[in-house]
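Omission of a single protein chain aside, the complex is shown with its protein chains in their original locations.
Here is chain A:
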């Protein structure tokens, strides 16, 4: 479009609409503005105040506890022992570090699988088809269902002697597996349960992302003879980047904190050999089973820093900082 670049100086343009409105309605517009600001804060303060109250004091409390030798009771005369709890945690190769690795292993494995499967399914469901509504309804159920109930349901299915899973595996000649009953299979099994429950969430998120993409770039690529894989790899995937990373952050944070399913199926400590003990389960046990409040708080502080670091890292990769 040809534009009169010479005439386009700030002085030549007519005043912005807002300014004209102000001059026309004069005084009222100004009080409007003030009233709006007051209203804005009046409406926002209760929510923000509530969340802040519920979070700021507890975090300071936990931070404070992490520097003490609190044991058995949080309000007894606890002595400050500096960073001893943090040193204890970070040098503990029996419970702490294995829990860290299990958390990382569980999260990375489950979220990666969910993302790949979820993206594949979203691509399949991208173009409308008959029964779309029914499929979406089915996909909604696992992600809305109660995690404890999900845990129980998989305990039944994966029961080593009476479960349907081993029964079905028998048909294809695979020997019975221990699943949640074994030390080595517990965490991978929990990962697969997580994948079952949350792949649909990934699909729903990515479908929403796909529906916002413009069609032109893909059509242009089609004209240029790009095949399906090329269009996906070089056109769709880059455009989907923001949604993909947001989905990764949301799911990643929840996966890192997974508790209900692990606790419901494996019990305290993630099993007798701690085989499914992630950081959250470890911190829970330290707190409520052993009353090691000082050490538990230190673990929780480290865990929080860990999660925040991952979120910041992922969000930086989106190239945007706003929420």
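Definition applied: a contact is a pair of C-beta atoms (placed from the backbone, for glycine too) under 8 Å apart; a residue touches a chain by one contact, two chains touch by 3 or more; residues count from 1.
Everything below uses one rule, namely that contacts and distances are computed from a predicted model.
Enquirer: The chain dropped from view, which UniProt name applies: "Ferredoxin--NAD+ reductase", "Acyl carrier protein", "Cytochrome c-type biogenesis protein" or "Carbohydrate ABC transporter permease"?
Expert: The UniProt record for the chain left out of view names it "Carbohydrate ABC transporter permease".
Enquirer: Tell me where the left-out chain touches chain A, residue by residue.
Expert: Missing-chain contacts on chain A: residues 32, 35-37, 39-41, 43-44, 46-48, 50-52, 54-55, 57-59, 61-62, 65, 74-75, 121, 124-125, 129, 133-149, 152-157, 159, 162-164, 166-167, 196, 200-201, 204-205, 207-209, 212, 227-229, 232, 242-243, 245-247, 250, 253, 257, 259-260, 263-264, 267, 280, 283-284, 287-288, 293, 296-297, 300-301, 303-304, 307-308, 311, 318, 320, 322-323.
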